[in-house]
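The complex is shown incomplete by one protein chain, all other protein chains being positioned as in the whole.
On to subunit A.
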Amino acid sequence: MATAAEQWVLVEMVQALYEAPAYHLILEGILILWIIRLLFSKTYKLQERSDLTVKEKEELIEEWQPEPLVPPISKDHPALNYNIVSGPPSHNIVVNGKKCVNFASFNFLGLLDNPRVKAAALASLKKYGVGTCGPRGFYGTFDVHLDLEDRLAKFMKTEEAIIYSYGFATIASAIPAYSKRGDIVFVDRAACFAIQKGLQASRSDIKLFKHNDMADLERLLKEQEMEDQKNPRKARVTRRFIVAEGLYMNTGTICPLPELVKLKYKYKARIFLEESLSFGVLGEHGRGVTEHFGISIDDIDLISANMENSLASIGGFCCGRSFVIDHQRLSGQGYCFSASLPPLLAAAAIEALNIMEENPGIFSVLKEKCKRIHKALQGISGLKVVGESLSPAFHLQLKDSTGSREKDVKLLQEIVNHCMDRSIALTQARYLEKEEKCLPPPSIRVVVTVEQTDEELERAARTIKEVAQAVLL
């Protein structure tokens, strides 16, 4: 019964085919021809690259001279003559067999040699072993990691925190997780190398503004606003970010955070704060530059810091609102694709946080020492102090440069060597000269830690003064 009905319908259909209107049949014919054309057309690319003729190719091949695999460099390049440190880089450091007072490592709170931190690390070593052998998503998440994230979020008074296993990779993964091609980032000229690499990886438009110059930043933001008004549909899709460091590593100055927050709300951009040097240094309880200025932490969208300075551990963390940090768990490249932090370092960081929370007095002690040595080092002939009085890592630059960077570097190296002979360990600030966007002038970096006594600070200031007088005059 069904088949008969179907056949009858089919017959009707075929009948209708003969009575079809002409335009329809023509259209169908065109479509069938189109199908045949599609089936037989070759694949081709839309934009052809300019083709070189065979002769041109041969010419180019003949002209090419291979560069040496290792370019020739002078024998006294700093990478070839490094100082060897035996023992931990704590307060007294043994450089090339000579015992010196350490003014070079970023060990601000002296937690590197702290027996409690070491005990916690050893206990965790016995419990978990050394490494995690896996990224966070692949059996690399231990309870110490979750614990550390919780503690950091509570300490910084944010909703959530996320841990990275390498301090450099923290900000270099956090920036490309949010800012993609077509977004605009306003960044300071003196931003550290990690920020520059993160910006390069994100492929966004970078607008540099002069260091700590809010008027320059406002000018750039205004220009961007005018462009946005010309093209509102594009503006709705582009995201705008401001990246600033709390305490700049290259200059030792603090960023003007209240003005940044004002600009943020005026021009609708998002702030990423990089607190590597200011975490555990600024503020009453060591919470960083937001506590220092008294700004609510909800105003800042993302705070990223590395634990290698004050916390004397390895790795870095980002903290902020929940939905901001959660995004990094899938799109932070350094989080998903590299092994997680070894649990002994996480336990050491937790213990260091405990110490920081228990005696908040060390932060004011550190500030005192910074101010003292800052005053003591003023007025050295030939060297000027670059950095704020509150910053524990500041630079000594030559007052009048000799004109060539190499000679400056050599002079400063002499000063450093002489200081090392008198058992004060200093170091020059090193940069990858070809890769930095805005290369800072060569300088000696002096670091103040809580462990240095006042008399050691006085001695260091005196030594530097004498050595500078001897070398530069």
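Going forward, a contact is a pair of C-beta atoms (placed from the backbone, for glycine too) under 8 Å apart; a residue touches a chain by one contact, two chains touch by 3 or more; residues count from 1.
Everything that follows uses one rule, which is that contacts and distances are computed from a predicted model.
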item: Missing subunit (named according to UniProt) among the choices "RalBP1-associated Eps domain-containing protein 2-like", "Electron transfer flavoprotein subunit beta", "ORMDL sphingolipid biosynthesis regulator 2" or "Elongator complex protein 5"; value: "ORMDL sphingolipid biosynthesis regulator 2"
item: Option from A:V11, A:I35, A:L60 or A:V130 whose C-beta touches the chain left out; value: A:I35
item: Candidate in contact with the missing chain, chosen from A:K57, A:K154 or A:K180; value: A:K180
item: Contact with the hidden chain (one of A:P21, A:P68, A:G361 or A:G403); value: A:P21
item: Where the missing chain touches subunit A, by residue; value: 9, 12-13, 16-17, 19-21, 24, 27-28, 31-32, 34-35, 38-39, 41-46, 180-182, 203, 233-234, 236-237, 331
